[in-house]
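Before I ask anything, here is the structure I am working with.
Every protein chain of the complex appears in place save one, which is left out.
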Amino acid sequence: MSAHAGGYSADPRIRGIEFLPWIVAMAAFFLLPEYLSLGARILIYILYALSLDLIVGYAGIITLGHSAYFGLGAYVAGILAAKAGISDPMLQLVAAAAAGALLGISTGAIILRTRALTLLMLTLAITSVLLEIANKATTLTGGADGLSGVVVAPVLGLFKFDMFGKTAYLYCLLVLLLGWWLVRKLIYSPFGTSLTGVRENSLRMHAIGAPVYWRLVLVYTLSATIAGVAGGLITQTNQFVGLNVLSFESAGELLVMLILGGVGRIYGAFVGPVVYLIAQDLLAKQFPEYWYFGIGTMLVLVVMFARGGILGILDGVLVKLRRKP
Amino acid sequence: MKTAAILFALACATQAGAQTIKVGSVLTLSGPNATLGENMDRAIKLYMKLNQDKLPPGVKVEVITRDDGGPNPDKAKQLSQELIVRDKIQFLTGMTWTPNAMSSAPLATEAKIPMVIMNAGTSVITTMSPYIVRVSFTLWQSSLPMGTWAAKKFKTAYVAVSDFGPGHDAEAAFTKGFTDAGGKVVGNVRIPLANPDFIPFMQRAKDAKPEAVFAFVPAGKQATAIMKAYGELGLDKAGVKFIGPGDITTDEELPNMGDVPLGVLTVFHYSAAATRPANKAFIAAWKKEYGENATPSFMSVGAWDGMDAIYYAIREQKGKVDPDRSMELLRNYKNPNSPRGPISIDPETRDIVQNEYLREVRRVDGKLANVELETVQTAVKDPWKIINKKK
Partner (left out) sequence: MEAFFASLVSVAFHGAALGMILYVISVGLSVTMGLMGFANLAHGVFAMAGGYVLTTAISRFGVPFPLALVLAFAFVAAASVILERLLYSRLYTASDLEQVLFTIGLIFISVAVARFIYGTLQQPVVLPDYLKGQFSLLGRDFPTYRVFIIVFSAVMVALLWFGVERTRWGAMVRATVDNRAMAQSVGINTKRLFTLTFALGSGLAGLGGGLGADIIAIQPTYPFENLVYFLVVVSVGGLGSLRGPFVAALLIGIADTACKYWLPQYGAFPIYVATIGLLLWRPAGLFGRHA
């Protein structure tokens, strides 16, 4: 379907072009100071998309319920800040990660015994359960009004989270760097290779004695942890948590972002959110109706003609260019 | 050459004329609740069109509108933040929903931007930032007098509200008013804000056999849905009266409710059927601009008066707007001639003070309307703040 980067034959050393996203990110910091909160959001969604790509692109698990982990991380960070008075950003993130991991392993262990529609349905049901809890437990979560009063202390006691988003941007960039490094290491490891095996032919994997189920649970837990961290980040940059973090529409949007960039390749998760969120910022405000129409049409077209997303198209172009003498 | 250019630019900037004051408006213009924001947006645009002479010479007002898509506090906060940082607005307004107002409040404080709330009705909002002033209403203002009045006519009541800020306020306010005046609340239920199916909840209400059901749901399609459920289950035939704040029978939604609302009693600060001259002029201007079949709602009046307040602040400062001076002016704003009657802002709480009217849904000229029967209370200050101050 699409060119899956990494795996058994790939060279794990970092290629030159892989520095590009980070250079662009730093350039944006200096050149576009008014857009830094949008920038921080893009960075968070890149991290979130990376976590989704681990399971959708690499392990081949189709889920519409990834927002459960994102939302849980967001609320845990928010509740710690607003209700338990813990304002240290590192602690909040660690808690968000831990929450994501716990929910990830417990739900993963249960649902990964099933397949296809049942699995999809279970992911939806889990998210719905969390949504209901968030909706009803108003003393903890603020319910439909959302959770205000989220206090985030300055990072290292020095850098305040203000409305201009400078601190938020760099903070998210650093966390993204960490997350990217982790994911990359995983993909280029023997474990990552075995994921490809599971995705392509799980029957064979069983036959050669590789424990499929536990690999899936492991990658699912990792993915949930990263999603939880992304959720914590969004709470910290917004200093607010609303029910939207758990919504289906945002889970659907994340899937769109990933497909747009290219599934199953690390940088698809980079390209997708950048293109989607910037386009949304430019276009959706003027024409919200046309925006959904455009997204839908694009999805259909991508599935029918450009299954590798933007990076897939780029790959094709590069191949053609290289053929020319 | 360069110096001349800089001096020229400076001269232009400091010229008393040719000034544009940017006002950011965050409303709901898409999604299932789009009519709510549309009614506000129309009022804003109509006010600006008809009141250009109320601005000092050379001063223009530009309203930058953003769509929050519904009760989406994250999105609203993000939009407000962008309006402040990118578009450099000097006033923030709109705010159809409580959650959206609450999430944007810290930005108003941090950036020192006066925030004029045109709709969101939960009492606590104005306490969240010293830069907030509200021109719309609070649930306590309408529901407490409703409770007090209802206790005279009904001995028992069942309370059904939507499960979010305004709903909780309405529930608390009505219960206090009703029980303080001798009534008994025989049961209550909180209905989820998203995707409600009112039949089971109204069935519970019916089974409790109260003399009246007090309900609050967001104005618009949810009001229609709960009204339908009331009718479908035969509650009116069973002798259970339907009462509530005016949100449940908003003027623009009445045509969609069929005949069920006839006789429903509400207490509210505005009805499109009000006969005072200011309202008649308002309605006439509205219909002229938007068509014979268009009706403004209470949200339109909130937006209209909100613009009036902002224009007042701009006018008094002759176009040179300073946030703290604006707040000073806004908190002392008065308008004896609003379409809803006399209104003013309470300088202490920065919240709206207005009359509350008892209305009944009747047929007027072949259409359903909220006919104002009597003024239940004049110059009502938000009761919640009064009660909580005493503690």
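List of remarks:
Note that the chains are named A and B in the order they appear, and that numbering of residues resets to 1 at the start of each chain.
As a convention for this text, a contact is a pair of C-beta atoms (placed from the backbone, for glycine too) under 8 Å apart; a residue touches a chain by one contact, two chains touch by 3 or more.
This is a predicted model, so every value here is computed, not measured.
Hidden chain, full complex: it touches shown chains A, B. Looking at A:N135, A:T167 or A:T196, the residue that reaches the missing chain in the full complex is A:N135. Set against the missing chain, the residues A:A125, A:V151, A:L174 or A:L283 yield one that touches it, A:A125.
Although one chain is not drawn, the whole complex shows that of B:P130, B:P192 or B:P347 it is B:P192 that touches it.
If you put the missing chain back, the residues of subunit A touching it would be 1, 56, 60, 62, 64, 110, 113-118, 120-122, 124-126, 128-129, 132-133, 135-136, 248-249, 252, 255-256, 259, 263, 289-293, 295-300, 302-304, 307. The set of subunit B residues touching the chain not shown comprises 30-35, 189-192, 195, 197, 199-201, 203-204, 207, 221, 224-225, 228, 232-234, 237, 256.
By our rule, only the chains that are shown with their structure count from here on.
Taking each chain's centre as the mean of its C-alpha atoms, subunit A lies 38 Å from subunit B.
Contact residues on subunit B toward subunit A in their complex (touch as defined above): 29-30, 66-67, 69, 71-75, 77-78, 81-82, 84-86, 98-99, 102-103, 105-107, 110-111, 122, 128, 163-165, 192-194. Subunit A contributes residues 34-35, 37-38, 41, 135-136, 138, 143-146, 148, 162-165, 234, 238-242, 244-245, 285, 288-289 to its touches with subunit B in the complex.
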